[in-house]
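Sending over a structure as structure tokens; questions will come in a sec.
A single protein chain has been omitted from the complex, and every remaining protein chain is retained in its original position.
Entry: chain A
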Amino acid sequence: MGVFVFLPLVLPLTAWPIARLAEQHLHPRTATRLLTAVAAVMALCSTVCLGLVMVVGTAQLPGNPLPDGWSDPEVRAAVPFDEVVGKAAIPALCAVVAACGRTLWRHGRVRRRAHRALAGLPATGVAVLPDEVPYAYALPGGRRDRVVVTTALLEGLEPAERRALFAHERAHLTARHHRFLLTVQLAARANPFLRPLRTAVSYTTERWADEEAARAVGSRRAVACAIGKAALVSRGTPVATLAGFAAPGPVPRRVAALLGPAPSARRWPSLFTSVGLAAWCAAAGTAVSAMSSANSAVTMVLILRAATPL
């Protein structure tokens, strides 16, 4: 198979153009689902590939618990530089497993702690906390889904904007956005080349909730004002951002999108526009990448299966 076995590790790079185009031109709901699916498939293929390279590369080492057939020269011929790559794959795979485990653990821990912090309050869908720091977020928790918002943030908003804020957070909870976000975070841990997809999906989920909120309150401008004002009152709050970037941050882009017309729910731009052509090319490229990733992974599994003594 030659160097093709390493394709799943680098092919996630080809998803960058589609992430950019989908984020800008697709309906946020479609973009979120598409990009999450692409990220999940590519991360899975990449991890399977890493695991198989490790198995093949280390099967000949003495004292390993793997079947003898796996150290067959024909199997090892499938992976170029099998000894070096196999040994390098061990720490890489360990790092991936550790990073994914840590992400899952932290996700669970923050959710648990946040729910515990709210223990003792009436079990309502909205928890208003008296605090001078303005913030709001959606806290998922099955039947205990909650919107957490502070008085400082609510005081800065008009009634219509408050409704927009609640509609936005409820949209996060109803559409289970935390699952998309967790998926792309895990994918980004599995293969760092998938990080732009994580950034893109965290933006498209916000846009998705913005659009849902605009529909619920019946005013795009109210949602835009709510986001803008909330961002301006909380600008003193320290949030880790990459300062000094030329591109406008996600908040002005969200506001600009809301002040413009509603995105069409049409699934894909036409092929006969420049945007459409770019989108189609990017989509085709991503699809081919995903399929070659899957192909490499499946071939490796088949080779090992053929070499396994039964």
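Here are a few things to note about the model shown:
Methods note: contacts are C-beta pairs under 8 Å (C-beta built on N, C-alpha and C of every residue); 3 or more make two chains touch, one makes a residue touch a chain; residues count from 1.
By our rule, contacts and distances are computed from a predicted model.
The unshown chain of the complex is recorded in UniProt as "CopY family transcriptional regulator", chosen from "ABC transporter permease", "(2Fe-2S)-binding protein", "CopY family transcriptional regulator" or "Oxidase".
Across A:3, A:77 or A:232, the residue that sits in touch with the chain not pictured is A:232. When you scan A:52, A:138 or A:214 for touch with the missing chain, the hit is A:138. Across the entire complex, the residue among A:25, A:107 or A:215 in touch with the chain not shown is A:107.
Touching the omitted chain from chain A are residues 103, 106-107, 110-111, 113-114, 116-123, 127-131, 133, 135-139, 148-150, 153, 165, 168-169, 172, 177-178, 181, 185, 202, 205-206, 209, 221, 224-225, 227-232, 234-235, 237-245, 248-252, 255-256, 259-260.
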